[in-house]
Structures are given as C-alpha cells and as structure tokens.
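A single protein chain has been removed from this complex, and every other one stays in its place.
Here the chain labels run A and B in written order, and each chain numbers its own residues starting at 1.
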Amino acid sequence: MSGGAQDQRPVVTGLGVVAPNGVGVKEFWAATLDGRSGIDWIRRFDASGYPVRIGGEVLDFVPKEHIPSRLLPQTDRMTQHALTAAGWALQDAGADPATLDEYEMGVVTASSAGGFEFGQRELQKLWGQGAEFVSAYQSFAWFYAVNTGQISIRHGMRGHSSVLVTEQAGGLDAVAHGRRLLRRGAVRFMVTGGFDASLCPWGLVAQIPHTHLSRRDDPERGYLPFDADACGYVAGEGGAILILEDRHAARRRGAGQEYGEVAGYAATFDPPPGSVRGPALARAIRGALDDAGMNPGEIDVVFADASGVPELDAVEAAAIAEVFGPRSVPVTAPKTMTGRLYSGGAALDAATALLAMRDGVIPATTGTTNVASGYDIDLVIGQARETPVRAALVVARGCGGFNSALVLRHTD
Amino acid sequence: MSRKAVITGLGVRAPGGVGTKAFWDLISSGRTATRIISSFDPSQFRSRIAAEIDFDAELEGFTAEQVDRLDRVVLLALASAKDALADSGLTVADLVPERTAVSMGSAVGCTIGLDTEYARVSENGQHWLVKHELAVDHLFEYLVPTPLAAEVAWAVGAEGPAAVISTGCTSGLDAVGYGADLIREGSADVMLAGASDAPISPITVACFDAIRATSPDNDRAETASRPFDRTRNGFVLGEGAAVFVLEELEHARRRGAHIYAEIAGFAARSNAYHMTGLRPDGREMAEAIRSAMDQARVVGEDIDYINAHGSGTKQNDLHETTAFKRSLGDLAYRIPVSSIKSMIGHSLGAIGSIELAACALAMEHGVVPPTANLHEKDPACDLDYVPLTAREQRTDTVLSVGSGFGGFQSAVVLARPARDER
C-alpha cells in the first residue's frame, strides 16, 4: 500500500441502483429493509408455457424518462439500466465528469449475456425475414462491451476501461479491477459495476436447461438459499454502479461522502467437477481478508453468494464456517428479494453492503425461514438486524467455478 | 524488485493451417487465407467472404462429447492453450494450481452456438415465445461464455483467478494485459492468457453487412482484405485463437525457460466518441501508445516494428496512421508497420492475441510479416506498411495496437527482458 501523507485508498463515493424491488438507491434500500421482494410471476411476456414462470423483473423503469431519445433505439434494456444507474451514481458522488481529467476516468463493467433481448429481436429478423432486416445497431447493442462503451461515451471518460465476464462473480471482479487500476495510478476515478437483463423469452429459454434455476411455481418460495427447502435460484435483472475513487483525489474535488473503502479482494477458480481437490471458495475469502490485512473477527457481516442450490449452499456455508468459525459472523443474502442478477448481482450486493455500513443495519434474507441442519452459519432471517457494521465481506460465485470475495471497510 | 511478465509459450489456431508453424509460414510468406464462406450458405449476404480455419476437432483430440457441448470458440482456445503449455516446456504437473490463473479474451463469445440454437428453438424465427423443449442441455453455457476461461483452467488445473475479458476487438490485447497485471501484482506466477473468437455465423455476417463494415469483394475473396490500400473497402471476418503462457520473469529464469518477450507495457484508452465511429485525429490511440511506451520505458527510436490494427476499413486505417504520427512524430515514417489481417482476416476479440503471437514470432525470427494485397497505398496512408513481402530485420521491441467498437483503443509493447536489467 502506498503510504505517505496522501491517502490514496480506493473509496466508494457514489452508488446507482436499478433492481427488481427498487429503481434508485433510496427505493431499493427502503424495500430491502422492509423485506419487499421484486420476485413475482413474469409479466413482460407470456411465460405460462415455460417450466419457469417466476423472475425478478424491473417493471418500474420507464426508459424514455431516463434515456435520451437518440439512444433508445440502439440500446438493450440492460444498457438503459446501466446508463441510468451510472448517471445516478455520478450525481450521488457529486462528480461532474466534465471537470475531471478525461484520461483519469475509466469504466469497468461486468456482463454475462450482453443485450440479449435486443439480440433476440435481431435474430428473429435474421431467421424469420432475412439478413437485410438486421439492425445496424446489432453490431454493438448485443455484445458484452456495450455498457462500458456507452457509459464512457456519455460521460466523456477516456481512461483505462475494461469488461469482465465471470457470470455472477463479475460484479465483484469489475469493482476489484477498478481498484487495481486506481492503485496502479492508471486512473483516479472509476465507474464500476455490472448489469444484465436476460428476462426475455430467448433469455429465459437459454437459462431453463441450467439445472440451477428454480422450477418451483411460487414467487414466495422459489428462491430460498440455505433453507432446508432450497430448490435453486430465481433469475432477475438489474444491477448497480459504484463510483470508485482515489481517496485523496476525491477529497480534493470535494466529494460529498465516502461509503467505504474497497479494502481487499481475491479470486479463485474451482477444480473441475469430480476432482479430489475441494472447492476453492474458502481460499478466496481468506485471500480477500489477507489482502485487506484483516482478521475474520473484524468482519461484521458476510453478504453471501447464496446460490439456492443445496450442494452449493453447503459449500458456501462450510467455507464461511471454516474461515470465521461456526456461527461467528452474521450472514445475509438480500438477493432473495431480487433473484440472481448475473453480473449485476454481486455489484448490487456490494452496494447493499455499503448501505448497511452507512446505516448500521443488516438486511434480512427473506423467504428463507428454516436454515438447513448442518449449516453452521448465523443467517439473518425474518427481520433486518440493527448493529454497527464497520466492515463487510461480499462473496460471489460464477457458474463454472469462479469464486470472488471483496472486503469493504469504513474509512474513518 | 518489481515483478515482470514474460511470454514463455504460445499456441495459435489461425486460418491457413493448423498450429504455430503453419501460422508463421503463412504470414511470413504473404499468402492469404480469405475465401468464400464454406461453413454455411452465404448467398443472402452482402459480404460472403471470411478467413476460415479448417479445424478438425477429432484430429485435435477432442471427444465427441466435447465437440457436441463446447462452442467452436472454446475448442479453438483449448487447442491453442494445449500447444502453448507444451511450447513453454511446462506440464500440468509442474503448475501450482493456486498460483496459476487464466484470462481469455473474446468479443462475441459463443455466437455460433447461440445463432444455431436460436434458429432451433424459434423454428427459424417463427416464434417470439421460443420453444424451451427444443433447447439443448448446454444452452446456458452459450448464453454466458464463461466456459472459455473455465475449460482452459480445468485443462491445466489452474485454480487462481480466472476471467473472460470482453472489450470487443481489443479483447485479445486486453486479456493479455490483464494477465500481465495479475502476474506483476503477485496474484499468479503463471497465466494462460490469450483470446479466441469464432464469429463466422449468419448473425455476425448480417450485422456487419448492416453497417457496411466488411468487404463486399466476393469475386476476389483471396485479395479482399487490403489494409492501407487505396482500393480497400472493408474488413474480412476471420476466426481463431492464440494463447500464451505468461510467466513471472524470475520463475521463468529459474527453470531455464525460453523467453519470447516481456509484456513490457500495456495501456487502454476509450475514445468516448462513438460506438462504431473513430475520430480522425487518433488522439486516444496515440495516448494509449504513449502510455504503453512509458510503462515499458522505451522511446520511439527503440520501436523496431508496429503491428497495426489495420482492419482495412476506410476509417480505421486513416485513424491509425494518424495515431502513429501523433504518438511517434516523424519516426512513424521510419518504423515498419504491417497488418496481418490482410492474410488471416479480422477475428474480432481473438485477433489482438493472434497479432501478439505474430509479434513474438517476428522477434524470434528477425522477420517482419508483410501487409498482403497492398499494391497502391492510399495517399493519406503514407507510412512504410511492408507491402507484399516479409522483411528480415533485427526485431527487439514491438508495438501492437488494437481498436474496437465501443471506442476501445489498446496498445501493448513487447520487449526483450534482458535490455532492462534490475
């Protein structure tokens, strides 16, 4: 860590959220503390013929209220969400990009499926009508890099940018890469986070064969991570943007607030299925703590990946218990109110953890009522729990074996 | 003492022949591998040309189960990764799982799988409510293209950080840059880093048709990719993969490994201008070049060769030429610049890594590959583009650049590690 008089710790100064249970940080956080879920029957299209009929749709978002008319025909919903959240996060940080050095600002987002609904429309034109009907915008509206590109254009950010695809782990990997670039001095101001919105017929059908998706026909009981009755996860859409800055630079420009510092991070990858070597999740958690120079005892809450798939819940519960000791730290998964948002999920968890630190309250894992026996974790269920939160650990796993862990810490 | 990332092994799957040697033979001879698309009937498209790989998965040792489940983009990556590891002299048993990591670039992931499976579940675009009962079991793995990193990690037993980097057409440079970052910061000692793309599919061809980005020279497929030529009229789609074994310098030296080059500098910038358009002044690419050179602690006089993005579109080649002049001044006129896309097409996210492989091989052989099909320079593209024939010359320090949709501009400097002693 660079020492000296200048405190260059990477701090989060702004948040922007678009989630199934709240569009905007305020609405999302109020809903999350109240235990209001955004998981419901899918309404955007007729899902009655599919074996999966529930999801976490963002229904309160009216694109034309947030996105310039010129951008509407060329953007997928997930890009409209990302652009809106980025605008809000900048506002929240009190940052005017026009006053900052263009090469010192970068954008790192995560993506899992790109602009999938846009892609479905164009695939339908291609196969149903012919190649010449395909939109000129298809060349970029679908691909994984679109959100980073559109955010950089909209705000004139010309510094080092990137895009990571690690499924649900991507939200943390993007924040961590933003931190890496800040610490290396490549940039001073980063827009980071992740968004996905694959709840269209083609997106749902592409997810259905995945055995991890819950097929339970009940919005209340569809996604119950760590519960004895867990049956997989529910897919959602949305995500979060976090503004990450060099603390010294943030203070110099008069940033309004610091939600916290991105203090530690580590990522690992699991051995192939069937290997004698065990999962690598606990190593990611330890690695993030080491990177932050912290002991397990200094962590006040763990935001779990909370897969909802019993075997994966067991792995995570065991990893948390192994690192922290049995039932030694509160664990929560408010994503039961949004579903898993793919690249947006862990970014939203990081934002939620920072809000928990700000307000001293741990939101509950709604839905889950009966923690499966053998999981030695203190899962926050029922009501939100008021308690000072000085530091939080966020855990995320991407399908296929990606493990990431991020430590967030108060700066004062 | 600071850690350095060096290339100790490489593997390539590119159009025109299987493996690294075939790749080098093709690009150093100035032959081209562009042809009329054979993997599907291209007759309805404006551009019907591509640089395809005659890839025989069975001959490459893949099982029927792998061929069925894994998209071509993953198979190309796996074949390249296997070659890279063998080339490095390391075996899977030599690798410490926790200290081995993976970073794989791709612009469009499992496009062929998605295109094909969409046609199946929609019954050729008939239904908006596509049919789930027609979906293949592994469709999710096309939706989210993480198997590109996962399969490579499993193949070599890597349990360090793994990621797919997807920054459009700079993915191949950015994934290697990301890998070098992880080695320098100490997150890994050995990286499998590279990129793969297999975009030759109706949807990709259609979307580049729509923006008139690809060459429509269907009656002269083998000379359709003409970077920097007065008559150029678009890029030619390609496919392929290149994977490197990146290693921490001391780790490589301790085992007496052959070192191709150090990833001495890497920088990325965005033009924040347009999703597909380029600003004529090339300032962000120039800025990326300057920053990568600063990091590598080299000056313009040190650069022996520039591997251009050189896609062959009107705007790219001008933009890039301007960026070279802007960053290197008059030296830009003296440094050989070439585009291997003239021979193997533009494989989107993969090409940056394939071009880095070409750079490493240029350093190895002391030969700069040419720009094929360059018979008459565009008067506005007035640099030395090494037309038609390779050039023998000592090549110690190389600059490779990329430019992509989304506004991404990246630059990598490869150098010999010996020239910069601790």
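Everything that follows uses one rule, which is that a residue touches a chain if its C-beta (ideal position, glycine included) is under 8 Å from a C-beta of that chain, and two chains touch if they have at least 3 such contacts.
Everything that follows uses one rule, which is that contacts and distances are computed from a predicted model.
Chemist: As a check of understanding, state which of "Actinorhodin polyketide synthase acyl carrier protein", "Phosphate transport system permease protein", "Ca-activated chloride channel family protein" or "Glycolate oxidase FAD binding subunit" is the UniProt name of the chain not shown.
Modeler: The record names the chain that does not appear here as "Actinorhodin polyketide synthase acyl carrier protein".
Chemist: So which of the visible chains would the left-out chain be touching?
Modeler: Per the touch rule above, the missing chain touches A, B.
Chemist: Would you mind spotting which of A:Ala136, A:Ala228 or A:Met294 touches the chain that isn't drawn?
Modeler: A:Ala136
Chemist: Would you mind spotting which of B:Gly61, B:Gly186 or B:Gly277 touches the chain that isn't drawn?
Modeler: B:Gly277
Chemist: Touch as defined at the start, partner being the missing chain; which of A:Ala30, A:Leu59 or A:Leu72 qualifies?
Modeler: Residue touching the absent chain, from the options given: A:Leu72.
Chemist: Residues of subunit A in contact with the chain that isn't shown?
Modeler: Contacting residues on subunit A, toward the hidden partner: 68-74, 132-133, 135-137.
Chemist: Please identify, in ascending order, the residues of subunit B that touch the omitted chain?
Modeler: Looking at subunit B, the ones touching the missing chain are residues 210-212, 274-277.
In this text, only the chains that are shown with their structure count from here on.
Chemist: So what's the Cα centroid distance for subunit A and subunit B, whole Å?
Modeler: Inter-chain centre distance comes to 29 Å.
Chemist: For the complex, give me every residue of subunit A touching subunit B.
Modeler: 45-46, 49-51, 74, 102-103, 106-107, 111-113, 116, 119-120, 122-132, 134-136, 138-140, 143-146, 148-150, 152-153, 155-167, 173, 177, 180, 184, 186, 198, 201-210, 266-272, 277, 280, 283, 342, 398-402
Chemist: For the complex, give me every residue of subunit B touching subunit A.
Modeler: Residues 44-46, 97-98, 101-102, 106-109, 114-115, 117-119, 121-122, 124-126, 128-132, 135-147, 149-150, 153-154, 157-168, 171, 174, 178, 181, 185, 187, 202-203, 205-211, 213, 267-276, 284, 287, 404-408.
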